[in-house]
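A single protein chain has been omitted from the complex, and every remaining protein chain is retained in its original position.
Note that the chains take the letters A and B in the order they are written out, and that residue 1 is the start of every chain.
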Amino acid sequence: MGYFIDAARSMARSMRTVFRKPTTIQYPAEKRDQGPRARLTFALVHDEHGEEACVGCLMCEKICPSRVITVTAGDKRPSEVTGKKRGFADDFVLDMNACIYCELCVQVCPTDAIVMTQDHMVPGFSREDLVLTMDKLYANETETTLSWGRASNLLEMQDPKRGTEEDRAATKQRAGAKPAEAEAAKPAAKPVKPAKAAKAEAPEAVVAEPAKVEAAEPAKTEAAQAEASEAKPEAK
Amino acid sequence: MNAIHPIVLHGLIYGGAIATVLLTLTAWGIWFERKFAGRMQSRLGPTLVGWVGLLQPLADAAKLLQKEDLIPDQADRTLYLASPPLTVFFTLATVAVIPFSVDVAVANLPIGVLWILALGGLMVFPVWTAGWASANKYALLGGMRAVAQGISYEIPMVLSALVPVIFAGSMDVNEIVTWQAEHHWLVLGPGLFAFVIFFVSSLAEANRIPFDIPEAESELVAGVTTEYSGMRFGLFYMAEYLHTLVASAVASALFLGGWNGLFGLADGIHWMLAKTLALFFMITWVRWSLVRFRSDQLMRLCWIYLVPMSLALVMVSALWVYYEPMLGGH
Partner (left out) sequence: MTLASAARLGVDPHRDLTDYDPEADLMVLNMGPQHPSTHGVFRVKLYLDGETIVRAVPYVGYLHRGVEKLLEELTFVQATPIVDKNDYVSPMTNEQAINMAFEALLEVEVPRRARYMRTLFAEMSRISSHLLWLATFGIDMGGALGGGTTLFLHCFRERESILDLFELVTGARFHYNTHTIGGNRHDIPAGWAKRVHQALDLIASRVDEYLDLSTKNAIFVARTRGVGTLPAKLALELGITGPILRASGVDHDLRRDAPFHAYDEIDVKVQTEQAGDCLARAHVRIRELSESIRLSKLLVDGLPEGPICGGRPIKNPTQFKAKDGQAYVALETPRGELGTYVIGGGGNKGASPYRLKIRPPSLHALAAMPYLLVGGTISDAVVILGSLDPIMGEADR
C-alpha cells in the first residue's frame, strides 16, 4: 500500500542524514563565525588622544526605545590632553536586562563613543549582574572584540549622497519620468563592492580608528565620499 | 532452600536476571534512541554526561527522582498510584515465556503464546486507568484513544501470532523456536506477511509513532501521562521503551528464529539479543521518520485492512500446513 512505500521513502531519507556531518556547533568549545558586524554587547571606547570619547551629550539616552541607558553628564571642563573645553560623562549605566539590541544608540553617537561588540555578554546570576556599569563598559573595550558598526561607519554607509552621479541622476529622473524614459535611464547592474575596504579594515579599526571629537556633520562625510568608498579610512 | 520448589527457584533466579538485563537494555536503549534520533536530525545526541553521553540515562533517572511528587486533588488516588507500576509489571511479565537461549526461559509454559497475548492485552488497563484517574480532560481523551487503539490492534496481533503456532503445531514458544531452528525462519518463508502485520500491530500496541495518538504531544500535551511527574512519569516512559523491547523480543522469537543462528553459526543468547536489538533499531527508525495517523485513520487501517488480511493469513497457513506433506514438502 501507499503508506508502506512512502514510509520507506521517509525512512531512507532520515537514514541518509545519519551519514552527513551534524551541523551542531558545540558552544563554548567551538564558536560560530558571526561576521564583523555582530551586535552582542556594548563597550565604551577612548578617543585617539586616549581620553574617554563620551562627551555626555545624552543622545543615546534620548533615542533608546527601551530607555535602558542612563547617563549623568558631568561639567564641561578642559580636556587633559588637548586643553579644549569638552563635555564628560560622570556615570553611564546600560541595563542589558531590557536592551533590544537595536543599535540606535550606536547610530546617533556623535563621537563614536559607544560601540557594540562581537563577543557575547558574560551571563550572570542576578539582574544586577546584567546591568553594565561604566567600568564594565570601558573594560569591554579591551576585553572583547569590537564590532565593525560604529556611528561614523554607519553614517557613511547611509549617506544619501553616496553612489555615482549617474545613479543619482537616474533616480531623480525615474521619480518624475515617464515609464519609457525611466527604462532607458536604468543603469546596468554592477557587481557589489561597497564598504569592502571598511570590512577589510575592521580588525585594525578597533585600535587605529580615530574617533571624531566633533560632531560628524554630513558635510564631512560628503567630503570623504567625493572619491570612491575605498578612500574612506584615509580621508578621516 | 529445600523449602522452595525448584521451579519457583528457577523462576526467581532466571526472572531476576532477565528482568535486570531487560531493564538495563531499556535504559541504554533510550540512550541509543536519542543518539540515533539526533543523527537523523543532523545533530548530536547527548554528549556531555559521560563519554558520548553514555551516562545520560542515569542523569535522567536522577532528575526524575528529585522532582516534586504531585497528585491532583481530584484524582482517584488508588488508580492514579497503581497505574504506572502496573504498566511496567505487565510488560515485564510478558517476558517470562520468551526463551533467550536454548531452554533459557523463566518458565516454559505450554501455552506461552497465549500468556504473551493475554498480558499484552492487559497492558491496556493501566494506561486507561491512568487517563481516567488523572481528573484531566486531556488525559481522559488520551486514555480513551489508547483503549480504542489497544483493543483494536490486538486482533491482528493475535491472528498473526497464530501463524507461527500453526506452523510449529504448539503454543510453547520454545517449541516454536526449535521448529524454526530445524526448518527455516518463519520470516523467510510463508510467515513474512504475518511478521509485517505483527510488527505493525506491536507498534500500535506500544503507542509508537505512527500510532502514538494516545500520547500525541502536540495535541494532548502529554496524553495519558499529563498529570504525572517525577518517577511516576519515569515509570510510564520506561514502560514504553520496555514494551518496545519486549515486542521486539517476542517478534524475534516467533518469526525470526529466536536464539537460532544464521549460516550454521552457533546458537545462543547473542543471536536473540542481536535480533531483538535489530528490531528495536527498526522501531526507532520508524518513529523518527514518520508523522502520526489520525485516530479514525488508525482504526480504518486496523479494521478494514489488517484484520481481513490476518484472517486470510491464518486460513492460508492452516491450508499450507495441511496440504504440504501431500505436496512433498520438507
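Descriptive notes on the structure:
To be clear about the criterion, a contact is a pair of C-beta atoms (placed from the backbone, for glycine too) under 8 Å apart; a residue touches a chain by one contact, two chains touch by 3 or more.
No experiment lies behind these values; they were computed from the predicted model shown.
Of A:34, A:70 or A:145, it is A:34 that touches the chain left out of the display.
Touching the chain that is not shown, out of A:45, A:59, A:94 or A:113: A:59 (per the contact rule at the top).
Summary of contacts with the chain left out: across A:69, A:89, A:116 or A:132, the touching residue is A:116. Interface residues of subunit A facing the missing partner chain: 2-3, 5-7, 9-10, 13-14, 17, 23, 34-35, 37-39, 59, 62-63, 65, 100-104, 107-108, 110, 116, 147-149, 154-155, 157-164, 167-168, 170-171, 174-175, 186-187, 189-196, 199, 218.
The set of subunit B residues touching the chain not shown comprises 37, 40-43, 137-138, 141, 209-210, 212-213, 216-221, 287-297.
Following the convention adopted for this analysis, only the chains that are shown with their structure count from here on.
For subunit A in complex with subunit B, the touching residues are 1, 3, 7, 10-11, 13-15, 17-18, 20, 22-24, 26. Residues 36, 38-44, 47, 210, 285-286, 288-290, 301, 305 of subunit B are the ones touching subunit A in the complex.
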